[in-house]
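Can you keep this structure in mind? I'll have questions shortly.
Every protein chain except one is present and positioned as in the full complex.
Which chain is which? They are A, B and C, in the order written, and residues in each are numbered from 1.
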Amino acid sequence: MQGCKETLDNTFSLISKMDNKGAVASYIPELAKINPDQFGVCISTINGETHTAGDAQTKFSIQSIAKVLSLSLALSKIGDTLWTRMDFEPSGNAFNSLVQLESEQGIPRNPLINAGAIVICDILCDLYKNPKKELLQYIRKVSGIKDLTYNEVIAMSEKRTGHRNYALVHFLKSFHNINNDCDKVIDLYFHLCSIEMTCVEVAYTFGFLANNGKQLGTNIKIVSPSQSRRINAIMQTCGFYDEAGEFAYKVGLPGKSGVGGGIIALLPNQYTIATWSPKLNKKGNSYRGMKFLELFTDETQNTVF
Amino acid sequence: MQGCKETLDNTFSLISKMDNKGAVASYIPELAKINPDQFGVCISTINGETHTAGDAQTKFSIQSIAKVLSLSLALSKIGDTLWTRMDFEPSGNAFNSLVQLESEQGIPRNPLINAGAIVICDILCDLYKNPKKELLQYIRKVSGIKDLTYNEVIAMSEKRTGHRNYALVHFLKSFHNINNDCDKVIDLYFHLCSIEMTCVEVAYTFGFLANNGKQLGTNIKIVSPSQSRRINAIMQTCGFYDEAGEFAYKVGLPGKSGVGGGIIALLPNQYTIATWSPKLNKKGNSYRGMKFLELFTDETQNTVF
Amino acid sequence: MQGCKETLDNTFSLISKMDNKGAVASYIPELAKINPDQFGVCISTINGETHTAGDAQTKFSIQSIAKVLSLSLALSKIGDTLWTRMDFEPSGNAFNSLVQLESEQGIPRNPLINAGAIVICDILCDLYKNPKKELLQYIRKVSGIKDLTYNEVIAMSEKRTGHRNYALVHFLKSFHNINNDCDKVIDLYFHLCSIEMTCVEVAYTFGFLANNGKQLGTNIKIVSPSQSRRINAIMQTCGFYDEAGEFAYKVGLPGKSGVGGGIIALLPNQYTIATWSPKLNKKGNSYRGMKFLELFTDETQNTVF
Partner (left out) sequence: MQGCKETLDNTFSLISKMDNKGAVASYIPELAKINPDQFGVCISTINGETHTAGDAQTKFSIQSIAKVLSLSLALSKIGDTLWTRMDFEPSGNAFNSLVQLESEQGIPRNPLINAGAIVICDILCDLYKNPKKELLQYIRKVSGIKDLTYNEVIAMSEKRTGHRNYALVHFLKSFHNINNDCDKVIDLYFHLCSIEMTCVEVAYTFGFLANNGKQLGTNIKIVSPSQSRRINAIMQTCGFYDEAGEFAYKVGLPGKSGVGGGIIALLPNQYTIATWSPKLNKKGNSYRGMKFLELFTDETQNTVF
């Protein structure tokens, strides 16, 4: 992509000079300790270019971004039968709301809100004897990071304080949409969310979604081309909770955010872009990350729309 | 687009042989009288190709599809100040629900659900002395159909029976989000929804959204390139009510449906495609239209994602 | 009742010395003009005693208190078939909410919230050629006030501004729970709410509910003993909107409030008590009226419970 590095650098420079608004997520105690002024970005093109700016080599907790990986694993294993357990519609509600779940009888709106991601974890518990190990091996394979591990401190921190997620798994079970033991399922979920990567690693990991389902560089198939397009569609409509419309409107790329302050976004057949800055806006998405991506696509004038 | 005509014909033929499921919308008495087995499609490429199949030259009531035109008129006139009056988020609810409106204090979720389209009509009443005339002239200009008129029979039919829409306009007014007289606003709304076009006309009319905001053929600017992308983003996340996620997942194109059985969808920089078949699925979208577009993009393997 | 006058006077004196908190209802412009410091009370016993304090002879807009009269008229005419059109359950929502109405398919929760009272008005339109005249004659009969009239200024004020109520009647009609023309029904509703009485008149009017359905003094039957008990039951569970539980807990009498600042409450077989003070608490019930009744029953130690 011509001029890609310049646009990245200029946009990064502009955003760095602006006020760094918002607040670091406080509900997971471990995340509240982070230095809020860190800011990194990385773009990976399907032609093999990588450009970075700022703290692109610092590990951060990718949190809900990892839900795209559990989805891609489950979808590649069981295909569209997945959708007997959940829907793929935007929720119009906060990421951890229980309201819709009650009126819709325990069928989560989509796999990227907490309820849906927990059901995905239950599916992985159905599929594997040791789902925690298998999921980790899958993420190692997709990311190419051989020594990747769960961050047990983060996982334990959530385990002590994540009462809303415990409520969700029991609520789902009361609607018979959890087959396994609630504690086992939620343990897998908390570990999934504890994964840490750098912007460079995130951009590479999700490269398969810009590359018709094949890993960047190796061209190993992660999901089918059709599944890749469909995961992108879900990210577009459901990737930013109650701000999915805003991201589509202002940025125009499929993407997914995490409360650790990370965002992955991508332009199919062209590039993935990862941003990280810990302060979140009111809807729970990285303040600087959202601004950066908005300016970046304003500049490139190139979106899926 | 190579092979475009063949794919169109083959897909049309396949769908025509399938069961024609669903039910014609009955809540607007005039629409209930239609022959339910009509089926037409038309594709218009930005290179000037047009291909059709079936009843592509029969006029039908485009209904909510017209909401994209009132949005593009309002957006081209007042720009992003539009968003002080409504949001651009998917609703996760039926097209005519009042529930979210109450908890969100009269701010409609987006301009493509009824509540949002009614507020757009109020904005047009603010802008023009004779909004009904100005809106018609705008649609004539965008569609290139010089003698286009409102269908007064359809408009009157809705006026007599559209109690849910009357409820919406008064509810919005109780939250001070309607400036003009409720009767004037709802009259404009019912006329907007009464517009009739053929598939060929619909495909041409919405061509500007596949052409960076410029009318097909003439290259007259309808909206800016950035506005064009943003309207597409709204159609992608909000164009199919409670089935927006499904359309994104299965079809992968921005689009908008109407209860008259029409659908417009488009691939930016390539084509628009209009389908029409009156029977609707449970979510209120054309049964055959949805199936056709799903198979069509399965075949072309070309979507925004 | 022994000591009744003393308790009334002492309690009135105590409340008069306290801060007069809250705010006069502003959404009906005519009501907003009232002197907020007026305060009257009247007790009527079934033995024929009447005691008053303060502004007990000043007319005020009884507003929703009148809904008990439209209910008693409809119930005395059509009996329990009334309940095919609405329920008699507390709502757990504000008096003018549309949310429950949507999920419960146009069946109002009870006859004392706006939606239910509007359906009662529709029933009266079914029953009478000239429902406005018949309703007025009924209220004249029950109250014994021969020259009682609707306050047209109040009714017109609501007509111009009562968009939430227009929304309700159209919403109900969209669920086919209004048989008559919406404008006719809502006109009757606004007139019903425009009735004005003094505390003395209110206490006498509702005396039949403390007297097994028979008018005080004359012993004319207004409703059957069983209907009287049932109207009291509905007032107990539904008479104070989202504060019905609080009134039951703190006061312990069936009652009904109006946004004009009036309250009627009663102890079956003993007395009715009317209070009026225009400033409302956050839930829309008279601040002083609620306090007065709480202290009064604290003192008498005599409630239905």
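What to note about this one:
Quick note on the criterion: a residue touches a chain if its C-beta (ideal position, glycine included) is under 8 Å from a C-beta of that chain, and two chains touch if they have at least 3 such contacts.
As the structure is a prediction and not an experimental result, all values here were calculated from the model.
For the chain excluded from display, the touched partners among the shown chains of the whole complex are A, C. Only one residue in the set A:14, A:32, A:78 or A:98 touches the chain that does not appear here, and it is A:98. Considering the full assembly, A:173 is the residue among A:173, A:214 or A:250 that touches the omitted chain.
When the whole complex is considered, the residue among A:34, A:78 or A:182 that touches the unshown chain is A:182. Contact with the omitted chain, checked across C:91, C:114 or C:157, is made by C:91.
The missing chain, though absent from the display, is touched by one residue of C:34, C:127 or C:304; that residue is C:304. For the chain missing from the display, the contacting residue among C:106, C:131 or C:254 is C:254, taking the whole complex into account. Along chain C, the points of touch with the absent chain fall at residues 87-93, 100, 109-110, 225-226, 228-230, 232-234, 236-238, 242-246, 248-250, 252, 254, 268, 298, 301, 303-305. Residues touching the missing chain, restricted to chain A, are 97-99, 102-103, 163-164, 166-168, 170-171, 173-174, 182 (touch as defined at the top).
One rule holds for everything that comes next: only the chains that are shown with their structure count from here on.
The touch graph of the protein chains shown is a line. Same-residue interface: chain B and chain C share over half of the residue numbers found at their contact. Averaged C-alpha coordinates give centres for chain A and chain B that are 32 Å from one another.
Here the CA centre of chain A is 55 Å from the CA centre of chain C. Centre-to-centre separation between chain B and chain C, using Cα means, comes to 47 Å. Looking at chain C, one finds that residues 103 touch two or more other chains.
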